[in-house]
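One protein chain is absent from this view; the other protein chains keep their places.
To keep things simple, chains are lettered A, B and C as they appear, and every chain counts its residues starting from 1.
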Amino acid sequence: MLTQKLINDGNHAVDEMLRGVLAAHPKHLTLASPRAIVAKHGPRPGKVALVIGGGSGHEPTFLGFVGKGLADAAAVGNVFASPPPQPIVDAAMAVHGGAGVLFMYGNYAGDVMNFDMATELLEMEDIEARTVLTTDDIASSPDRSKRRGVAGNVFIFKVAGAAADLMLPLDEVARIAAHANARTYTMGVALSACSLPQTRRLNFDLPAGEMEIGMGIHGEPGIRRGPLKPANDVADEIIDAILAEMAAPKGANVAVLVNSLGSTPLMELYILYARVAERLAAADLTVHTALVGPYCTSMEMAGASITIMHLDEELAQLLDHPCDCAMFRVG
Amino acid sequence: MLTQKLINDGNHAVDEMLRGVLAAHPKHLTLASPRAIVAKHGPRPGKVALVIGGGSGHEPTFLGFVGKGLADAAAVGNVFASPPPQPIVDAAMAVHGGAGVLFMYGNYAGDVMNFDMATELLEMEDIEARTVLTTDDIASSPDRSKRRGVAGNVFIFKVAGAAADLMLPLDEVARIAAHANARTYTMGVALSACSLPQTRRLNFDLPAGEMEIGMGIHGEPGIRRGPLKPANDVADEIIDAILAEMAAPKGANVAVLVNSLGSTPLMELYILYARVAERLAAADLTVHTALVGPYCTSMEMAGASITIMHLDEELAQLLDHPCDCAMFRVG
Amino acid sequence: MDFTTQDLTDLFANLAGRMAAERDALCALDGLIGDADHGIAMEQGMQAAAAAVPNLATLQDQFNAAAKAFLNAVGASSGPLYATAFMRAAKTAGPRAAMPGAETPDLITAMAEGIAHRGKAEPGQKTMIDAWHPASEAAKSGATWPEILRAAQSGADATAQMQASLGRAARLGERSLGHKDPGAVSACMIIEEFAKVLS
Partner (left out) sequence: MDFTTQDLTDLFANLAGRMAAERDALCALDGLIGDADHGIAMEQGMQAAAAAVPNLATLQDQFNAAAKAFLNAVGASSGPLYATAFMRAAKTAGPRAAMPGAETPDLITAMAEGIAHRGKAEPGQKTMIDAWHPASEAAKSGATWPEILRAAQSGADATAQMQASLGRAARLGERSLGHKDPGAVSACMIIEEFAKVLS
């Protein structure tokens, strides 16, 4: 039984999607090479170039966050697969402004190997590229450096993009990006599997009535299986885990993202958000920014994640800095 | 077998969602009464009040389109059920500015009865309320006046909201709204059912490998069942039907919306858009505005719709007029 | 035997229980040609009505309270239709704490007229009117409650052979054939509960 998708040939899904993205957003986006998406406005001499990327299937992550004030370019991989070095290099070469390149992407073995190869290739062109990995998925390891990067990307990239847009030097942009990552915490649950366009087979079994806690955004198994709980219980489990790690003082500001993994609709996200808001208020935390919607998806997977970024003055200002991307705007 | 939802009690899903919406968007939205959502900015003396509404489960339609430059208020019904007259009256009373109220909503028997009762109640308060129904679903009847209102709402409401924001009188706003509706054409396909939060049972059977062509946004059966086709064939069938009706002259401007019914992800929408763009270019039509995403959903239903609005100078200007809603922004 | 405010309170309690029991079946029927929520609307509406009617002085007050409660809980199509039905029943019952049992079939006629007034449906369009109209005709001609119920049921059965021309199912054309109208089916359940209390 094949899953139901509106595609043509699964092998061409990513390229056809890119054709659609370029056609729909000609004011925002252009191509450096077939898998290197570049912002029309934003890249400029003297500015650190922020290049993000990763596998497809997480839209609007990554390509939707390319634009003035956020990322200068994105390298686009196959579904759930890191892009190879070439489009990463193409992206970096197209947008670098002589002030260095910052690569940002989720911490996955494949992405690390491909971006590192790209970094070596750029060195041969005398272009300095640094890397800040995102590692916000608190369910994926007790050790932050081993964690996966998931929906927290939105906030972390946003902050780094703002720092670059303000013409800060590479050291500073990298410091801020790492700082933003260190203060960002995400955890999610999956209520259904998704399927790759090439195989159209569910990528794991999840019996009705169960959920996977700590699910990765590629369908990687999480911490454990458990019975599907009411939304408030799910929100509580996630918020408990995040608050315990974050250890923010009373009165601190936070940014919140309640994110759909794909097919979980806004109604459910806002039900979750209602509980999250209650819990944050009870913990004396102030919500500076709230995003609710599909920001980092796993195609048609059902489920949701909650991200909290523990703000300080610097992060709050950078979050508020305007950006204008095809699929995300601030200010 | 119950469907997998992140909710608490299905009977409270709508109210809990509203709690989350208000909590997440305090700068944009407030309440007139528990089911009457009101824009914080926008309503003002002398301005025609645009009040929209309908059943829940289509988010971001309707409440996401409340804000300065678009709707002044929305009355919120139960899932897939028109709101009763009282919240409609509450919404209208909260936002009317002495220049009359325009009700806009999709053409469904239930909505017509409830909004008409609200109109009668407002008459007793000496508030003039007029109605423009949206009837953009070309698959739902050969007779435009009998058609359902579906995703085209976004464009039609947008244009009417802009006309009201420009302080045009009620007659003009109503004329423009009707004009916008008359030039808007939508058709969709469903690839899966959805389920109500109270029952958590699929609202119809759709075997794998099939699709429902012309599906309504409440799971109402469409024109026919057929085998699931490649995305390009689906786009072609819809575009053929729309172009035949629209009969736009070469060189005309159009607005396009490729809309997810819920769980169909951006990847598939952009694959559809790639074909739509190709077809429109071949027909010598120019895309003035392109929206791609979940704008008018049926909770977690899989599928997509394509909307084309045939623009003229007036409609294009009104579409470009700024608006700032919790879930939709222009300008 | 008189029909009292206590009887009406009991009747609405029965209606609420009945609709709760039939909720999923009515939703499934609505799923075939509509939007799968009719059972939810009827359950919520009757529950709200049942909560609104106790401890009111007259049948009229009770029916009016039921109308308002049903409408505000439900909206949808059923809300205005049954709210208007109950308001007409209120007028027929009048400001009395009881009405003669023999007059109660007039309530059916009043409700049918309210529904027809609000929905503008004609018999044959595959709506709840196809149950309410024959029931009302039977009531007008002096039929017994079992006869009224049978009239409603054969009307509802006949909707399976009708092509819808009003309501959500109207867009289905021939595909609405073969399925009973959920509103007509729930109408029979309502009339059956009336008949149980009143015959």
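By definition in this document, a contact is a pair of C-beta atoms (placed from the backbone, for glycine too) under 8 Å apart; a residue touches a chain by one contact, two chains touch by 3 or more.
Note that the structure is predicted; figures quoted are calculated from it, not measured.
Participant: The chain left out here touches which displayed chains?
Facilitator: Displayed chains contacted by the hidden chain, ordered by label: A.
Participant: Can you say which of A:1, A:109, A:124 or A:247 touches the chain missing from this structure?
Facilitator: The missing chain is touched by A:109.
Participant: Which one touches the absent chain: A:81, A:132 or A:326?
Facilitator: A:81
Participant: Using the document's contact rule, name the residues of chain A that touch the chain not shown here.
Facilitator: Those residues of chain A that touch the unshown chain are 11, 55, 77-86, 108-110, 113-114, 117, 140-141, 146-148, 196, 198-199, 201-204, 216, 218-221, 224.
Keep in mind that, in the parts below, only the chains that are shown with their structure count from here on.
Participant: Going by C-alpha centres, which chain would you call the most central?
Facilitator: B
Participant: Roughly how many whole angstrom separate the Cα centroids of chain A and chain B?
Facilitator: Chain centroid spacing, chain A to chain B, equals 29 Å.
Participant: Nearest whole angstrom, what separates the Cα centre of chain A from the Cα centre of chain C?
Facilitator: The separation of the two C-alpha centroids amounts to 53 Å.
Participant: Please compute the C-alpha centroid of chain B, do the same for chain C, then give the distance between them in whole Å.
Facilitator: So the centre of chain B lies 31 Å away from the centre of chain C.
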